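Yeah, one chain of the complex is gone here, protein chain that is, but the others are all in their spots.
As written, the chains take the letters A and B, and residue 1 is the first residue of each chain.
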Amino acid sequence: MAEPLESDSSLLVVVLDANVGAWARSPLALDKALQQVVIFLNAYLALNTENRLVVLGATARECRFLHPSSSRAPEAADIQVYEQFRAADVRVLAGVAALVDGAGPDQAQAQAQAQAPSLISRALSMALCHISRVNALLTNKAWARVLVVSAGADSAREYISLMNSIFAAQKASVLIDVCKVLGADSVFLQQAADITGGNYVRVDVDAGESLLQTLMFTCLPDHYTRGILNAPYNQLIDFRATCFCHKRVVDIGYVCSVCLSIFCRTAPVCSTCHTKFSFRIVGPGARDGSSPNGTQNTNNPQNGSQSSTTGTPSAAMSSLNLG
Amino acid sequence: MAVQMGSEEEFKTTIAEYLESLPTQFCRRVFSSPAACLAIFRLLSTVGKQLIMSMLYLDAGLRTQDVLQCAKTEQQRMVKAKIAQLRRLQLVVEERGCVSLNPIFREQLRNALTGGGDFGSFGIPYAGPRDKRVTTAWLARHARERWEAILHFMVGRSATGAATVGEAPAAPLSRSVRDILRMSRLMEGGEGGMTITNSGFQFLLQDAASQVWTVLLQYLRLAEAQDMDVVEVLNFMFQLVGLKLGRAYSTEALTPHQRKMLSELRDFGLVYQDEHDPHRFYPTHLITSLTSGTRSSGAARDGAPAQSELTLSSDRGYIILETNCRVYAYTDSPLQIAILNLFMDMASRFANLITGMITRTSVRRALLRGITADQIITFLCTNAHPQMQVRVPVLPVTVTDQIRLWERERDRLRPTNAHFYKDFAQPQEFERMFRYAQEIGVILWANTEKHQLVVTRQGHAKIVELVKNHRALRLRFSCRQR
């Protein structure tokens, strides 16, 4: 692919985590954060009149295009604001409000949903669909990137689809920037940023870091400018795997040759795809039946590979019975 | 696209230069409007924009060293130059090794993003009933007609153009338009016989946005000459740039100067105002797309494709250039034909197609009028047929090289300030000076037999020094001898 030129316009897809439950735990309220994000969107639009902006809102239940959308922005003119900004601002604010309200009047149900993480992988998939469609229509391709403003935690259910999205993005040279507003670091999204060449930043609001300033500094530069500026953070991303049997991070693991499930010790049958293994471990110097790594403590095997939904993709995989 | 960008860039520097030349007091007033701040911001380079945005929500300044550290090592010099440029534009202040934004600019740009500040900075929409007739398509057509009438007027008066163009422009041009054309030296001569100048020919080959900027800059100069308040003119101009295409705006709150300006810009097709209804006006795409570069798009931002009727007719590619210098242009516009005629020989004309050749004579004819090879190439590139646009490079290299060679043919003589030495007293003196001049590499021409030497001006200073030193040495030497 050609190098980005200074005059090239960009296509930015913002994925907004509008999960009320997650934001409720945040020191930064959703509406405050939203205001800052909207200013960032305006700044992005101000950079170049041909910059395209798409905003997706994601909750635990659904995922929706907020801007552009077929709903018309109210004509009642707010003369203070530049015309081009207003359409985006109004739609984003109204759209998030609708999403939050849409969580439902049923309190108990809403509570349950609020606990679940948002559908970030669905939003990413939709973003990539949109990008591929727009670029198919354009004669000169726009340089696309995705910004995920995330507040929730990782969801193991999403692992495979998230990974698929990441690889698709990498193939289309779409950068994925991640701005994690609260909670622990998201391992999946860290990998997303690292593999696609985007930036992963975590905003510590308690420590007085400003979401807006971080966005402006890290997520605003386009493909061209990123060739000039240094990446702000150079964090080491842990690409080690978690075993499916005990949810432990492993250095050396056993991998099923059929379904690629990862185990920390040998077993006669793969618990994911029910393949029967031959009685030998393949791999140079492998010792049969022993723990592969001294650091792994196998005293307390939890019985959770079929039912647990945290940590790794095993839950999603175990539902499919191969061969 | 790269070439296209080049012309835009060059043109951006002109407006930037104008802003740089404004005294601080003026700048402050210009920055007092959010619309102006936004428009100025958009004219900056990408790196400049990023620098400003990074600092926009910082209250304290940043250490210049830290800013430079953000850039990759090989790019730091470029970033430094960008900061210097921002400082010249008075957008940033740099003191004690810290850079920070100009406080007025920072506040108003924040306002532009958040929608605060000066009431009605982005225009006041007209509250009355809508005029069904005025749609974006209609406005585009109107603007195009007006603008092409001006270009037509220009080529229509050219000595060679007259033969092909034939038809007179639809509406006679107003006095202010002609004044500006004359002021900017795009045309010259009295009322009756205005003729196009060399810079006029260059103007014709530019893309529409550059042309509009040229006119607006001239308008500013004219305003200056007429003792109008430049800041008021500038601010109104930037306000117009920020308006929404296809919406009616009210003239109620405008000052008399601004109304006068509106009526004059109307003649250029930059705004539309119904003569019977002076209370409202519509901006056209010529002015609203000014800060968006050359690829015009009014509707493109919502993911909708740019509508073809919004572009100037000359913005749609219609030229096919073959490697053998033959040109096929799908056009029936007399204006475009006249422009093409500036640098090519017409062969035949059909209903929607003309064919011709780019020849040495035709290119030299253009060069004699002050049109440069780059301008011709940029014009061909910008207006290349979509089928050609997909190729890399867009134009056949053989032809572009040939056009450049033809241009270079013309400057075989290059004037350089120089000094000529002759009639040396002694051959050794010549030898010494010749060797010295050779060492420092300042010889333009020398004849060792006749003992004549031509050196550059910089070289002359050094040689004079050498001679002086030598004389002093000899003098001291002879003193001691005595």
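Keep this in mind: a contact is a pair of C-beta atoms (placed from the backbone, for glycine too) under 8 Å apart; a residue touches a chain by one contact, two chains touch by 3 or more.
Everything that follows uses one rule, which is that contacts and distances are computed from a predicted model.
Taking the options "Dolichol-phosphate mannosyltransferase subunit 1", "WGS project CCBQ000000000 data, contig 00053", "Ribosomal RNA-processing protein 43" or "General transcription and DNA repair factor IIH" in turn, only "General transcription and DNA repair factor IIH" matches the UniProt protein name of the chain that is not displayed.
Residue-wise, the contact with the chain that is not shown comes from A:65, picked out of A:23, A:65 or A:200. For the chain missing from the display, the contacting residue among A:52, A:130, A:145 or A:226 is A:130, taking the whole complex into account.
Within the entire complex, the positions of chain A that touch the omitted partner chain are 54, 63, 65, 68-70, 119, 121-122, 125-126, 128-130, 132-134, 136-137, 158-168, 171-172, 191, 195, 236-242, 250-260, 262-263, 266-267, 270, 275-278, 280-286, 292-293, 313, 317, 320, 322-323.
By our rule, only the chains that are shown with their structure count from here on.
Put simply, chain A touches chain B in their complex at residues 5-8, 39, 42-43, 45-54, 68, 77-87, 134, 137, 139-140, 210, 212-213, 216-217, 220-222, 224-225, 227-230, 232.
Residues of chain B touching chain A in their complex: 1-2, 4-5, 8, 34-35, 38, 41-42, 45-47, 49-50, 53-54, 56-58, 69-72, 75, 78-79, 112-117, 119-125, 242-244, 247, 289, 291-293, 295, 297, 300-303, 305, 386, 389-390.
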